[in-house]
Structure formats: structure tokens, C-alpha cells
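What follows is a single structure, and I will ask about it in a moment.
A single protein chain has been omitted from the complex, and every remaining protein chain is retained in its original position.
== chain A ==
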Amino acid sequence: MAILSLIQGFLASIGAAVLGLCQAAGHLTLFAGASTSHIVRPPIYPVELWRQFLRIGYFSLPVVGLTALFTGAALALQIYIGGSRFNAESVVPSIVAIGMTRELGPVLGALMVAGRVSASIAAEIGTMRVTEQIDALTTLSTNPLKYLVVPRLVAATIALPMLAFLGDIIGIMGAFLVGVGRLGFNEATYIQITWDFLEFGDVTSGLIKAAVFGFIIAMMGCYHGYNSGRGAQGVGRATTNAVVSASVLIFASNYVLTEILFAA
């Protein structure tokens, strides 16, 4: 009898978790649908859009740049070690280029931005919810989805590909510095191999991924902030949930996008 109730309790907890997940997915889908539909409907807020673009794009540049620089440098060393096992050290420039542009540039850049921007968006909008600023916007005849969510979504979706592109260049430069300074590559040869090997599709596939990641980062920050619970604890939870869900969705969508782009 006791075992039966234990099993029932276990199954009930799984059921409750699944139902909770379905409910959250439903809420998120409705929120994303409503927000996205406002992108193409006036009024638009260009000043707010520019402010968010600076905040999400420009001010994330140092963290994305440093991440890309060190990732590129470490990647060059790792590929050199692996390549030397079958006398293929010369593949370093080409593998670094493809690795940075197709995968590491957009994914690592997005993860760094997720930590920085998702958290900050969730905390800001969550605090606005708690202090009735979102209600105040509504009473001032301003749709909060249009004023708060749309500029962040658009800014992040545009800014992330730009950041990823710069991250690609900086990452390849980090590998170049290690390759030339530490591994004995000739400068001109290194650049020539990188340039010859890279294809247009390598770069564009990374940029497409980055745009999707940007949308996910802003959406998670806005969704969790907008639906934040009461008080400091509610805002804290919203911030954590925003970063965790953005990070997990970046990895999941990265696989899906890679499959799609691989097939293409």
C-alpha cells in the first residue's frame, strides 16, 4: 500500500511538472506571438530602439570581443595539438576559421550576451512590473509590449549578428596571434589559408544563428521580467529564469539551426 502511494506520488509529481511546462510553453508562445505582431504595427519608438541597440549591441562589444579573442587563441592551440598527431598542423587556420564563424563565434557570443543582457532586461522590466511602472505606461495610453518589448526584440535581433561578425574577426585574430607568435606560422600564409578556405556560407550561417539567438535572449528577458513575481524575490527569480532559459534555448536552437543549415 505504502509502495503504491509512493509510486502514485512520484507519477503525480512528474505529471505536475509536465503540465507546468506545457502551461509555461503556452504562455510564452502567446507572449511571443503578441509581441512579434506589434513589430510591424505602428507606433514605433525609434529613440527607445536606438537606446536598446546601444545597450545590447555596443556595450556588449568588450565582453564578446574578449571572449572571442581568447576562444580563438585556445582553439588554435587545441587544433595544433590534434593536427600534429597526424602531421596536419597546417589545418589550424582553416579549422579555426570554420569553427569560429559557424559555431563558436555566434554561440559563445550569444551566451555571454545572454548572461549580460537577458538578466538586465528581466531585472529592469521586472522592477517596472513590481513598482507599477508597467501599469503607469498603460494608463498613459502606451502599450507596454510596443514600448518595452518590441524595441528590445528588434535591437537584439539586429545587434547579435553584428556582434557575432566582429567576434568572428577578433577570434580569428586571436588564433592568428597564437599561430604566428607561438606555433611558428608565417603571417601571410596564415591569412592566405584563412581567406582561401572560408566560404560565404560559413559566415552567413553563423550570422543567421546569431540573429535567432538575439531574438531568444531578448524574448526570455522580456517574458520573465514582464511576468515577474512580487518583491525583490520575484525579480531575482525572473532574472535567474531569464538567463537559464535563454542559455538552454540557445543550445537547443543551435542544434536545430545547424541541422537545417547543414541540410541546406
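Here, a contact is a pair of C-beta atoms (placed from the backbone, for glycine too) under 8 Å apart; a residue touches a chain by one contact, two chains touch by 3 or more; residues count from 1.
The rule is simple: contacts and distances are computed from a predicted model.
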item	value
Name per UniProt, for the chain absent here [options: "AtuA-like ferredoxin-fold domain-containing protein", "ATP-binding cassette domain-containing protein", "Carbon-monoxide dehydrogenase small subunit" or "Two-component system response regulator"]	"ATP-binding cassette domain-containing protein"
Sole contact to the chain not displayed, among A:P43, A:G181 or A:G201	A:P43
Residue, one of A:T36, A:Q133 or A:T204, that touches the chain absent here	A:Q133
Where the missing chain touches chain A, by residue	43, 45, 127-128, 131-133, 135-143, 147
